[in-house]
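With one protein chain held back, the other chains of the complex are shown just where they sit.
Labels run A, B and C following the written order; every chain starts at residue 1.
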Amino acid sequence: MSVGLAQAMGLQFTQDWKLAVRSRSDWANPMIFFVLVITLLPLGIGPEVKQLAAIAPGMIWIVALLATLLSLDAMFRSDWDDGSLEQMLISPHPLPMLVLSKIAVHWLVTGLPLTLLSPLLGLMLSLPEAGYLPLIVSLFIGSACLSFIGAIGAALTVALRQGGLLISLIIMPFYVPVLIFGASAAMRAVQGFEYHGLLVMLGGFLALAVAGAPFAVAAALRISSEG
Amino acid sequence: MSVGLAQAMGLQFTQDWKLAVRSRSDWANPMIFFVLVITLLPLGIGPEVKQLAAIAPGMIWIVALLATLLSLDAMFRSDWDDGSLEQMLISPHPLPMLVLSKIAVHWLVTGLPLTLLSPLLGLMLSLPEAGYLPLIVSLFIGSACLSFIGAIGAALTVALRQGGLLISLIIMPFYVPVLIFGASAAMRAVQGFEYHGLLVMLGGFLALAVAGAPFAVAAALRISSEG
Amino acid sequence: MLALKDLSCERDNRLLFEGLSVTFGAGDIWHIDGPNGVGKTSLLRQITGVSRYHGGELRWRGRDVAECRYEFAQSLVYIGHTPGIKKALSARENLHHYCPAADTSALEGALAELGLYGFEDVPCFRLSAGQLRRVALARLALASEPFWVLDEPFTALDVHAIAALEQRLSAHAARGGCVVLTSHQPVNLPVQRLALGDYSVVPA
Partner (left out) sequence: MLALKDLSCERDNRLLFEGLSVTFGAGDIWHIDGPNGVGKTSLLRQITGVSRYHGGELRWRGRDVAECRYEFAQSLVYIGHTPGIKKALSARENLHHYCPAADTSALEGALAELGLYGFEDVPCFRLSAGQLRRVALARLALASEPFWVLDEPFTALDVHAIAALEQRLSAHAARGGCVVLTSHQPVNLPVQRLALGDYSVVPA
């Protein structure tokens, strides 16, 4: 069956999206984790409003990063296990384009819901009013960066019987700047400083990641499937 | 081959221990996670010593709880997938005793290493000197509680194709008191209050868990393997 | 040895079989047959006690199985579709776990019988699907249990391994043991066939 590239990408996206929606754990786990940690915080460190507010932007960003990190292993795992990845590798269509669709779905079911949940969690941690907009915008852009960068780690470790958090060691150097810029944006806004420059930096990261990551992921998948 | 109960438990323990040691992700992932989060904290919320010190005991306890939570799904997962669980179910020996050996191994490769790592992380978060002993003792007892209670959740969800963090929703009500007593012990010690009563309470939890959990886990495994 | 009386099985609100009565006797080899999805594996899980909820009755040497779980479990070897082989362990370690009483030479002999000589200490994740299955089946050479239940034992085996396994099974039956197995392939043994789907017992 010969189909065009656009149709092939559409098919891939449709399948990934259906699978993600039906696989409860794909979209529910990061959110459960996100809410869980933020709920545990007052229980563990005490409910003083001032203390919680001071750490709120940073904690929300850290937890969003961890939630993404924990969801990465699943990105290519089931395709690897059930042979779909082999079918992608022998497809006539360019692998980076098929990969792009998978990354997009990953962000739609992890990064985007986390972004939308973040104001609620800000409320739970008594985040001051000035922090909400920069928090949401920085998470919106930043979580997409995390999905793109994380996909490279997921592709490199998919062949290992025990990937687990090994991914995190590989990609953490690239996650740290995203975290620092993202968390600082909300923190600076709360303190009344200028923060737009930080968001622009994040946007620059994202542009780089979108342009480069699909190719790096495709190469990593080829390497993983040898041997 | 007819063997005695003690020998059967010994065989089970030996196998689980060998598997855990060879399976890098079993023992490495919780520790990587633990260190990772504590390292990210100063990056996300800023490096002010006083602020970090105030949240240190609570954060270390929360992260230890999360690390345990994330390791639970694997407790019976591979036994389920490779058929070893069926073999345990038809063993002539009482299932709760075989389960006990699995829980013990789980604690040895997650709870115990986390406990031993905790002083290092206390140092990274500038935990005041008085907090170390209660932190270590509370984690030592508390993490064993977490393994025993968590095993019940793991057994109940092992049959689901997507267990994931569903476990956490089931067992969180039982984890919260452990967290509160454990974190408060270290917190109170830092503030110069009496904390031994809290540790005694934790010990009581543990006694209950050791006596009851293996039977609950065995029943849950039987239920999971029907259908 | 084991008598099934009026056994029935329901799954996902679909009745797989009902009114199944048959006696697996000493010296018998039973081949449970039927199309995909008819409940062969479910039947084996009920027989072995992996699954304990079912209609009807199971009697082990005249007693209800529920009353003599320990004796029954001590007499049973079950090698299922996923046979409980740990991929991180070697063939030798896997076999030792199930047959702790066997010494080194017995273990090696059992593995060699199925063509695994030289693979004793290779971690099982390096083995092919057929080799993995043979590690599980090597247990039979060391088993003193009389009642064997095997789910698709011939799958993924090559000709030599199939021959060795068939010989092992017929020797077991000749010694008064009992074998219950499922197989998509024809079995080169004097078997009694139980065809699920039409519930008929086909004479040997």
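Operating definition for what follows: a residue touches a chain if its C-beta (ideal position, glycine included) is under 8 Å from a C-beta of that chain, and two chains touch if they have at least 3 such contacts.
Please read all numbers here as calculations on a predicted model, not as lab measurements.
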Residue, one of C:Gln46, C:Gln74, C:Ser90 or C:Gln131, that touches the chain absent here: C:Gln131
Residue, one of C:Ser8, C:Thr23 or C:Thr155, that touches the chain absent here: C:Thr155
Hidden partner chain, touching residue among C:Gly19, C:Gly37, C:Gly176 or C:Pro190: C:Gly37
Absent chain, residues of subunit A that touch it: 1-3, 7, 11, 15, 18-19, 22-23, 78, 81-84, 86-87, 89-92, 222, 225-227
Residues in subunit C touching the chain absent from view: 12, 35-37, 41, 81, 115, 126-131, 134, 152, 155-158, 160-161, 184-185
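The criterion applied here is as follows: only the chains that are shown with their structure count from here on.
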Subunit A-subunit B separation of Cα centroids, rounded to whole Å: 27
Sites on subunit A at which at least two other chains make contact: none
Of all residues in subunit C, the ones touching two or more other chains: 87
